[in-house]
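Of the protein chains in this complex, all but one are displayed in their positions.
Naming follows writing order (A and B), and every chain is counted from residue 1.
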Amino acid sequence: MATRTVTVQRPAAMDAPRGVVRSGVAVLKGMWIASRHFWRNLWGFMRGKPTVFTVQYPEERLPQPPAFRGMPVLVQMDNGKERCVACGLCEWACPTDCITIYPAETADEIERFPQVFDIDMSRCMFCGLCEEACPEEAIVMSHNVEIAAFSRRGTVWHKEDLLVPVRELERTRFRHIRKTYERSTEP
Amino acid sequence: MIVDHPAAKKVVPPPRREGHVLSDAVRAKIVAEATNYPQARSALLAALHLAQAEYGWISPPVVREIAELLGLKPIQVQEVVSFYPMFHSRPKGRCHIQVCTNIACAVAGARKLVRQVEDSLGIRVGETTPDGAFSLVEVECLGSCGSAPVVQVNHDPYIERACAEDIAAILRGERVERQSPMISVIPEGVDGYLLPPNGVTRTEIADYLAVGGYEQARRAWCELDPDAITEMVKESGLRGRGGAGFVTGVKWGFMPKNPDKPSYLAVNGDESEPGTFKDRQILERNPHQFIEGALIAGRAIRAVAAYVYLRGEYTVPYLRLMHAIEQAYARGFLGDNVFGSGRSFHMFVQRGAGAYICGEETGMIESMEGKKGQPRKRPPFPAAYGLWGYPTTVNNLETLTHVPVILRHGPTWFRQHGTERSTGNTLFGVSGHVKHPGVYELPLGTPLREIIEKYAGGMANGRPPKAIIPGGVSMPVLTAEHLDTPMDHESLQRVGSLLGTAGIVVLDDSACPVRAAGVIARFFRHESCGQCTQCREGTGFLYKLLKRLDSGRGTMADLRTIEDVCGYMEGQTICALSDAAAWAAGNFLRRFRADFEAHVAQRGCPFPDSFEM
Partner (left out) sequence: MVKITVDGREIEVANDTMLLPALIEAGIHVPHYCWHPKLSIDGSCRMCQVEVEGSPKLVIACNTPVREGMVVRTDSPRVINARRGVMELLLVNHPIDCPICDKAGECLLQDYSYNFGTRKSRTDEPRRKLEKRKDIGPRMILDQERCILCRRCVRFCREITKTNELAVFNMGDRSVLDVLPDAPLANDYSMNTADICPVGALETKDFHHKLRVWFLKKTPSVCPSCSNGCNITIQHYRNQIWRLMPRRNDAVNDTWMCDQGRLQYAFAHDANRLRLPMVRRGNTLEPCGWDAAVKHVSDALRATAKKGGAERIALLASAHFTNEELYLLTQLVKVLGLRHVAVPLVTGSGDAFLIQPEKAANFTGARELGLVAHDGGRDFTAILELARSGQLDALYVCGSDMTKLVEPTLWQAALRAVPTVIVQDLFAEPLGQFAHVLLPSLSWAEKSGTFTNRKRRVQQIQRALEPPQGQPSDGEIFAEILGQLAEGHWTFHPAEIFEQIGKEFPAFAGLSLASLGLLGAELAP
């Protein structure tokens, strides 16, 4: 096998005094840039018009794009009841088994409902597969991620806690999922 | 009662008690009827007719009582009541108005008559007036297409060529009697033998005997060998006239030659194919020739009895047939010692109750056994396993009417009528947009154009013919380019259709083909027995699709759907109703595709003068 030899040109080593000055200048350059920002921001702060893009959470919150997946919520119909019919598809689709549903019968025209619908948010990984699996648009991902709790038990959300009125979701999440989850067509 | 029938049992009815609602007379009639069959259940339809005639409707106590009389469970009676349109499980009006809205009557303006009743009484179709005086239903073909539109009140003889005045009279409580003038003819120059000549009606046995009637039956029972009779009929080339066109002599040949159990002749007089109204003419004008034919057939197949299944709406034909049978019994032509031969042959008449599917061979057998008329799987075939499991030959009523002349004049003479492979005359029904609708006895092979223009007087409104149904609505529709087709089995097959029952319905170019297909689809949807998936759901689906097109909501994709559904329905079911529905809709689409597409493009019906669905 023929070998190819390349000679790498290296600049001559810098002697000590020139090197020290060079590095020092670089450091000062950096400090100058940083302090320029510092004074600018300080000035902006004092004037009352901050120029930094730090978001002062929790007084300010970043708006999320429509596709953002926060915690799952249950759609509440106008009559106050959940739209969910306890079909169990979200329970089955969930990769972390965080959903527990006990179905039961109603006396209404829609004959099935979840008497228990629990989501253990400490298990939930906000993947959105439950939303994709749901045939009724009854469970959707909200933008809420503020779900800290003081105990393990506190991370389990029950049905009543999960309900969100449908009007709040019409223009936002429903629009997004109808666009995104194109159901299958001819084979 | 057939005394030596192995399964014959005397029916001992339970005594009258609390909760019984039928009169002694009706109970006695039901019990008597049950003795005509090896199984009491076969009297069920007759029992329900009797009970409904007396009681007005079939209530739960009536169901229980009839079940008890016939040794059945109430649910078996109730499911039969629910199946047949003529039985009512809710009270109907004292004057129950039945308007036919099938193709010939639709084309003649039936929808207007329906609307007139609805508007005058303030009820919708299917409803009864609050005072119980009137009820209104739409019914399927009543077998009177030549005198369309047709209305029947209760079980009275039809009101033919019904008009607004007739409806007004009915609503006034008057009894309207309007039978059409002579509607069945042997045209000039035709050597007819099915109908009496010169418009004569020969209901009396003396008149029939006077022209040599029953002589062939006597020969059959006293002189001829049964297989020789079958040979003769086979040689004559006679083909069934019920729609399938099977060679009759061959069919008779399937029956056991040395029967160790009873065999039967089952006569199909159900005649419910829209466009068909011929068997009725035989019963009204020449019943004895049919009886003689049945006698000869019975001998040839070694049957012990003939059971005639006659559609329930045919009141006048029923009365004339019963009268004729009584006369035949009185002369000893039927009974325990037929023509003094020492052998017995009986004839019983069973009335149907309004279901077209009971004209299907095994659907009819099921109905004759007192069940829902749902056709059987084949194999086994009726010749092996028919009525009550015994060997049975099913023949159309008209087919048997040919038989006496075959014996009288011989097969060679018979072959002079008709064509090589479609021998004999037949009764062509002509209806729709023609000047002289009616039944015409003509030889098979007569060109379609001749039938329409020469015999039926040509087009009624001066408009050209557009869609011509050649043999009842089950048969693929033809267009004006097929007018020169000879009306025989082979020629019609060559142009992609079938002779069927020779019931010709002519539509001119005012008629919307989509609506015609829709009316026919509605018919099949009503008449599907409901067993097979494709027929049960497909007939309804086709009707919905055609309505979609008619209403202007149709798309081009819907045309493809119709084709697909027709493909699903053809050749894959227990009986041929599914095929018929597929042929009807599929061929209307095929032949008149441009009109179908126009409905899509114009978002509505482009035929302003068309009849209403």
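One rule holds in what follows: a residue touches a chain if its C-beta (ideal position, glycine included) is under 8 Å from a C-beta of that chain, and two chains touch if they have at least 3 such contacts.
This structure is a prediction, so every number in the text was calculated from the model and none was measured.
Engineer: Relative to the complete complex, which of the depicted chains are touched by the chain excluded from display?
Structural biologist: A, B
Engineer: Of the residues B:Ala355, B:Val473 or B:Met487, which one touches the chain left out of the display?
Structural biologist: B:Ala355
Engineer: From the list B:Glu65, B:Glu441, B:Glu527 or B:Asp550, which touches the chain that is not on show?
Structural biologist: In the complete complex, the chain left out is touched by residue B:Glu527.
Engineer: Would you write out the residues of subunit B that touch the absent chain, in ascending order?
Structural biologist: With respect to the unshown chain, the touching residues of subunit B are 73-76, 78-79, 82-83, 355, 357, 372, 377, 525-534, 536-541, 544, 548, 557-558, 561, 564-565, 567-569, 571-574.
Engineer: Which residues does subunit A use to touch the chain missing from this display?
Structural biologist: 85-89, 91-92, 103-105, 110-112, 135-136, 184-187
Here, only the chains that are shown with their structure count from here on.
Engineer: Can you compute the centre-to-centre distance for subunit A and subunit B, using the mean CA position of each chain? Integer Å is fine.
Structural biologist: 72
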